[in-house]
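Only one protein chain is missing; all other protein chains are in place.
Showing subunit A:
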Amino acid sequence: MELAQMQKSLQDYTKSLFLEGVLDSQFLQLQQLQDESNPDFVSQVVTLFFQDSDRILNDLSLSLDQQVVDFKKVDPHVHQLKGSSSSIGAQRVKNACVVFRSFCEQQNVEACHRCLQQVKQEYYLVKNRLETLFKLEQQIVASGGMIPAMELGF
């Protein structure tokens, strides 16, 4: 595939993630923090996010599976996931966490189980999308090209 075509694909793909609400402007903020001195910043932070989130989701599953659910344990996990997803612009994960927290407050176990499924779904979605995005970028860089700057005109 030609370089220009790859770059266009990347732009279109990235744009679609914003239009679908999978990512929000905070992701653009992350890209602003990347430069020649920190060329892999975005993928580094996102990788951290994946590692932390995998752990948190695992802990949440365990906590919600207990005979008696300790919401004092559950809520801080959800709060943390909300914070970190917000920091990287994973909008739908963040929104799912907001809903989750409201059910934690109500101590509604069944609803919390559903919320966890929803959060997991959104998380796996953004994870999959971002991994694809990074692959596209790697292909461009490997072909000697530059990643086009994100246009904000949509």
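Everything below uses one rule, namely that contacts are C-beta pairs under 8 Å (C-beta built on N, C-alpha and C of every residue); 3 or more make two chains touch, one makes a residue touch a chain; residues count from 1.
In this section, contacts and distances are computed from a predicted model.
Between the listed names "Argininosuccinate synthase", "NADPH oxidase 1", "AP complex subunit sigma" or "Response regulatory domain-containing protein", the UniProt record for the complex's undisplayed chain reads "Response regulatory domain-containing protein".
Across A:Phe18, A:Phe49 or A:Phe71, the single residue that touches the chain missing here is A:Phe49.
Between the chain not shown and the residues A:Gln11, A:Gln34 or A:Asn108, the one that touches is A:Gln34.
In the full complex, subunit A makes contact with the omitted chain through residues 26, 29-36, 38-45, 48-49, 51-52, 76-77, 79-80, 82-84, 86-89, 137, 141, 146-147, 149-150.
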